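Only a part of the assembly is drawn; its chains keep their places, and the rest are absent.
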Amino acid sequence: MGVLVSVPGLSSAAVPVTVVVPEVDPFAVMNVVGLLAFAVAGALKAAEAGLDVFGVSVLGVVTALGGGTTRDVLVDRLPASLAATWDMSVALVGVGLAIVLIHSIEGRVRDHPAFLTTDAVGLSAFAATGALVGVDAGVTSFGVVILATITAVGGGSIADILIGRVPVVLRDDFYATPAVVGGLGFLAARAVGAPTGVPSGLCAALVFSVRLLALRYDWRLPRV
Amino acid sequence: MGVLVSVPGLSSAAVPVTVVVPEVDPFAVMNVVGLLAFAVAGALKAAEAGLDVFGVSVLGVVTALGGGTTRDVLVDRLPASLAATWDMSVALVGVGLAIVLIHSIEGRVRDHPAFLTTDAVGLSAFAATGALVGVDAGVTSFGVVILATITAVGGGSIADILIGRVPVVLRDDFYATPAVVGGLGFLAARAVGAPTGVPSGLCAALVFSVRLLALRYDWRLPRV
């Protein structure tokens, strides 16, 4: 979990001093960012839909944990949401944040920049976790892109279905598309041998940029 | 599966007589009770929604098997609904019961005490099975509560989504909340070392009481 680094300048005389620089696990970082962002986004969506505090909490938690749980079930892992208390705790913190934030949002939540940006952050981070888990589980390159996409859009889609809406993934062309682009970026970075953390970072950056550009310029795919 | 008990008073002369007292498996009991209750509740719900006998059977079976199947998939087990004929058979008996019962229910099914009580029984028994499986699978305490809740509300939620309704778990504050309370009670009983059967019994009793009290006094959680 850490790397021992010798820092010669800090060592006095013959005693070597070693400083533990924590090695950052790309999955852990992306996971926390995604959980927080999606818990906030899901809870805001639920509040807009007129649910009470319980419904808001359930929808926040489901949005945060849904994508990752689907991902873990698909690759035959005990879902992180059950195997550790961490995911659930982070999701509840996100719900709490949303309950504080909700009163400062004016107008339709789902068009508000704060909501859209938070949701895009969740999408980006979870696409990266899906790609990382896919590589770990030994799925094909196609499988990595699919897992990145399902992990990214899964939680929000389950939440939409629960409140009786057609999932955003079907209404908005550039909701799943950025995750597909991010998954491809992840594969490209791995193919050229990028060091740990770079593929997932590139993936998240691509998802985030494509999503925000699509929102800003109202991108649409052609009709059939 | 059984305990050999020597009953000295029954033995004549030198021949010891042993009577096999069946050891009751808490999971098996809760599972049968839950399957029956939810099959009845699901089928009644489907009949109210105007489905025909096939739709009524499907919805009854899905309500009965849905929560447990989700639970088993989450902890990486072959679902009991596929590994044994027992679950399916019990669910079909429940559907049969519901078809007999439906004509004696007057007024809106979903507000009828018979429906609400049956549904509360299913909720209680399945919360207990979820907690038991969670402990078996070695999930965290948080995971035990989540599994209890998902197992309890899973079947009914899938059924609601199939007939195009917002799941009751999102409409009614005290549908999932009793399961959460029951899961906590289960953990507390285990923590103090209660003998086999007590944690699950307490869990079911808590879920049932909280659910019926909430219905009786129309409990609601505060709005955000």
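Going in written order, the chains are labelled A and B, and every chain counts its residues from 1.
We take it that a contact is a pair of C-beta atoms (placed from the backbone, for glycine too) under 8 Å apart; a residue touches a chain by one contact, two chains touch by 3 or more.
All values derive from a computational prediction rather than experimental measurement.
A.B. asks: Give the total number of copies in the whole complex, keeping in mind that only 2 of the identical chains are shown in place.
C.D. replies: 3
Basically, only the chains that are shown with their structure count from here on.
A.B. asks: Just how far, in Å, is the C-alpha centre of chain B from the one of chain A?
C.D. replies: So the centroids are 34 Å from each other.
A.B. asks: What residues of chain A sit close enough to touch chain B in their complex?
C.D. replies: Touching chain B: residues 47, 51-56, 58-59, 69, 73, 76-79, 81-85, 88-89, 99, 102, 161-164 of chain A.
A.B. asks: Could you list, by residue number, the parts of chain B that touch chain A in their complex?
C.D. replies: Where chain B meets chain A, its residues are 73-76, 134, 137, 139-143, 146-147, 157, 161, 164-167, 169-171, 173, 176-177, 220-224.
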